[in-house]
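Only one protein chain is missing from this complex, and each of the others stays in its spot.
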Amino acid sequence: MKRTLLFLAIAAASLLTTQVKVYAHHSFAATYFEDKTITIDGTLRQFLYRNPHSFVHVEAPDDKGVMQTWAVEWGAGGQLSRDGVTRESLKPGDHVIITGNPGRDPEDHRIRMQSIKRPATATAAEFNWKGVVR
Amino acid sequence: MDNLLSRTRHQAVFVFFAAAVVCWAQPQINPDNVKLTMAHVQGSVYVLMGDGGNITVQVGKDGVAMVDTGFAPLAVKAMAEIRKLNTGPVVWIVNTHVHTDHTGGNAEIMKLGMTRESVGPPRLVAQSNVLNRMSGPQPNGAPPIPEAAWPNDEYFLPTKDFFFNSEAVIVYHVPNAHTDGDSLVFFRRSDVLSTGDIFTPEHYPIIDLARGGSVEGEIKGLNQIIDITVPAKYQEGGTMVIPGHGRLCDEADVVEYRNMVTIIRDRLVDMIHRGMTLEQVKAAKPTLDYDTQYGATSGIWTTDMFVEAAYKSLSTKTVSEK
Amino acid sequence: MFAALLAVPAFAQVDFTGEWAPLYHEDGPERLPGPELGDYTELPINAAARMAADTYDADRISVVPEYQCRPHGADYSMRGLGNLRIWQEIDQNSQKLIAFHTHMLAWDSERTIWMDGRPHPPAYAPHTWQGFSTGVWDGNMLTITTTHLKVNYLRRNGVPRSDKAIFTEHWMRHGDYLTVVTVIEDPVYLTEPLVRSDNWSLDPGQNIGIFGCEYAPEVPRPEGTVPAHLPGNNPYLREFAGWYGLPYEATRGGAETMYPEYMKKIAGEYHPPAKCSRYCKCTSLFDCNLNSK
Partner (left out) sequence: MMRSRLLASILLAAASMLGQGVPPPSGIGPPGRPQPPKSGEAAAPVDFTGYWVSVVSEDWRWRMVTPIRGDFASIPMNEEARRIGNAWDPDKDIAAGEQCKSYGAPAIMRVPGRLHISWADENTLKIETDAGKQTRLLHFTVKPPQSVERSWQGYSIANWERPVRGSGTPGFGLGATREGTHGKSLEVTTTELRAGYLRKNGPPYSENTVLKEYYDLHKERNGDTWFTVTTIVTDPKYLNEPFVTSTDFKKIPDGAGWDPSACSAK
């Protein structure tokens, strides 16, 4: 029984190896205020769907109303594809609302995504993603 | 196997010969006591390492091209090593800059490099400031440099190129870095870049203010090296880099060095903007986290001298910025 | 009753080959989601390493493009995401073991551990992320020496490891467990060797996927920008001590803080919060978030 439990636990871990990419790379605690959350509402300019972590660049006002380009970190390509997110899921020009942890370096306007929403439009259905970027 | 010891010897050797850098005077070397090592780098490019600067050697059916010629007393020994690779004529020599540990062998190599097949003397390429400094009066009343050692193919534009041994060779001028006459030499097919003393991974960069060196130019030079180099998978290998002194490198090694100089520059600019004097800056130890890797407390180029040169270089720039 | 486990004492295990899954039963929060800023505990670092880490800005990995696909060094790999595959290379003619090879999940990193007695290359040879490794047997323990390592890190919060380091490992297999002792000597940043050990469990069913990495302007900044805090200007260095009620000096690391007698020195200055609020669970990739309980 014991050995089977061990085997299942590790097999589960290895099947989802694609999820781990971001963990390998940097340290979330060092890069973001994990205990804070901010929300931005703006226009998607670029969607970098890739490994080890995807990024969306969004033009949106900061808390003082000044327009900024935000770099929002998302999961690795493998993680997103498992969640049904593809390169075509979002397009430059989409209106998006993003919530996540703010980066520690204010100059970079960086966010670790927790959720993203594209309200439905005449030409595109609503899109939602919520989860943990590892 | 214990490369820690051989690395320290290497550093000591550098510091001793750096003493000759500032003026043309040739150090007293007994060639018999010097070990020269020829190593293959990539493609048709090799590097000859010993006391003095690294010498890049490219060989092929057309003969030999070289980047720098080391110290004069070692020229015969260096040529003997080159002849083990190729017996053809030395057709091209490029000087990465004016200092003796890279140009001292010019005259001797020009002679030794000629063979029956030579159409004429080797073309000795260098940026025009090298010629100006070698042909002009020498600092500290040092004797003039013999004309036989002067470049005979100086260039003025940002780049100069030639095709040799089935390979494009591109020479880039990097203004006001280590000196005002620095050149990078890129062997395109072999994918090897010789950097001269803009990149010396085992010690802080020498900023020769007296010969037009500057910190901002040094950083631009390092960024230019990073632009030229292309790493293979996972940021390793690909374009190989032959530094002015020290071990064979690639882009990732240059990135660490560029980061160091950039971070130290940012610290010094901040201190200068806060009106700190040179003594106050030195007391603040702005390079403490890099001293155990690149610093020295004795020899021609100590940590203090690097900070002093950088401070002066950035102060002048910061004043001109206003 | 688990007495059955005792049945027969072990024969020596001597076959390292196979698929090994890493166990994060030590330092899970640091090795998985990553270390907190200012946490230099358990590292015998010197003042230079401390200042390098204090001035480190974690955005550097995104802003310096050449860092985006920079792998872990051979030494850090043993602490990092270490799903590991080991195989042997046998010489056809002599049927002798020439080398062990490893493949690791993070950055598809591969190492060769030469077992044929070849020498290490000279000091001027190029350095690589995985370095140059040779191995010798000590009984059924494999001792590996690695030189020629590129500059890398001891911890992902800016604590550096230099290219003058020498990395020694001792591999030991006990039943279905692999223990690897790692010894890092670094004259540039450490005052004494850093000796640690990590463990793997045999996992024949493991499938190490492709890690893959592409460069992209993650956080666009002017070319040549190297994010860093000016000395003395990093506002985040005392967070860690605050969250865990530790005396700030203890979080600064250094050999003295790693010996038992240091416990008495800080006993009176430790004021832990009443209850855990950060990374309280954390044993695998899936239960190691800030608020997992």
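Chains here go by letter, A, B and C, matching the order in which they are written, and residues are numbered from 1 within each.
Rule of thumb we're sticking to: contacts are C-beta pairs under 8 Å (C-beta built on N, C-alpha and C of every residue); 3 or more make two chains touch, one makes a residue touch a chain.
Fair warning: this is a prediction, and the values are worked out from it, not measured in the lab.
**Student:** Among C:M172, C:C213 or C:L237, exactly one should touch the missing chain; which is it?
**Tutor:** Selected residue, touching the omitted chain: C:M172.
**Student:** Check each of C:E19, C:E66 or C:D198 against the chain that is not shown and name the one that touches it.
**Tutor:** C:D198
**Student:** Which chain C residues would touch the chain omitted from the figure, given the whole complex?
**Tutor:** Answer for chain C: residues 1-14, 23-29, 41-44, 95, 97, 137-143, 145, 166, 168, 170, 172, 174-175, 177, 179, 181, 183, 185, 193-199, 201, 244-246, 250, 257-264, 266, 270, 272-276, 279-284, 293 touch the chain left out.
Heads up, the rule we're going with is that only the chains that are shown with their structure count from here on.
**Student:** Using mean CA coordinates as chain centres, what's the gap between chain B and chain C in Å?
**Tutor:** Inter-chain centre distance comes to 36 Å.
**Student:** Using Cα averages as centroids, what's the distance between chain A and chain C in whole Å?
**Tutor:** Centre separation, chain A to chain C: 26 Å.
**Student:** Listing for chain C: what residues touch at least two other chains?
**Tutor:** Answer for chain C, listing residues that touch two or more other chains: 69, 107, 213.
**Student:** Got the chain A residues that touch at least 2 other chains?
**Tutor:** none
**Student:** Could you please specify the touching residues of chain C with respect to chain A in the complex?
**Tutor:** That would be residues 2, 21, 32-37, 56-59, 61-63, 68-69, 72, 80-81, 83, 105-107, 156-158, 201, 203, 205-209, 211-214, 216-221, 227, 236, 284-286, 289-290 of chain C.
**Student:** Could you list, by residue number, the parts of chain A that touch chain C in their complex?
**Tutor:** 2, 6-7, 9-21, 23-31, 34-35, 48, 50-53, 55, 57, 69, 71, 73, 77-78, 103-105, 108, 110, 132, 134
**Student:** Name, in rising order, each residue of chain B that touches chain C in their complex.
**Tutor:** 1-4, 6-7, 10, 37, 39, 49, 219, 223, 226, 231, 234-237, 240, 246-253, 255-256, 258-259, 262-263, 266-267, 270, 284, 286, 288-293
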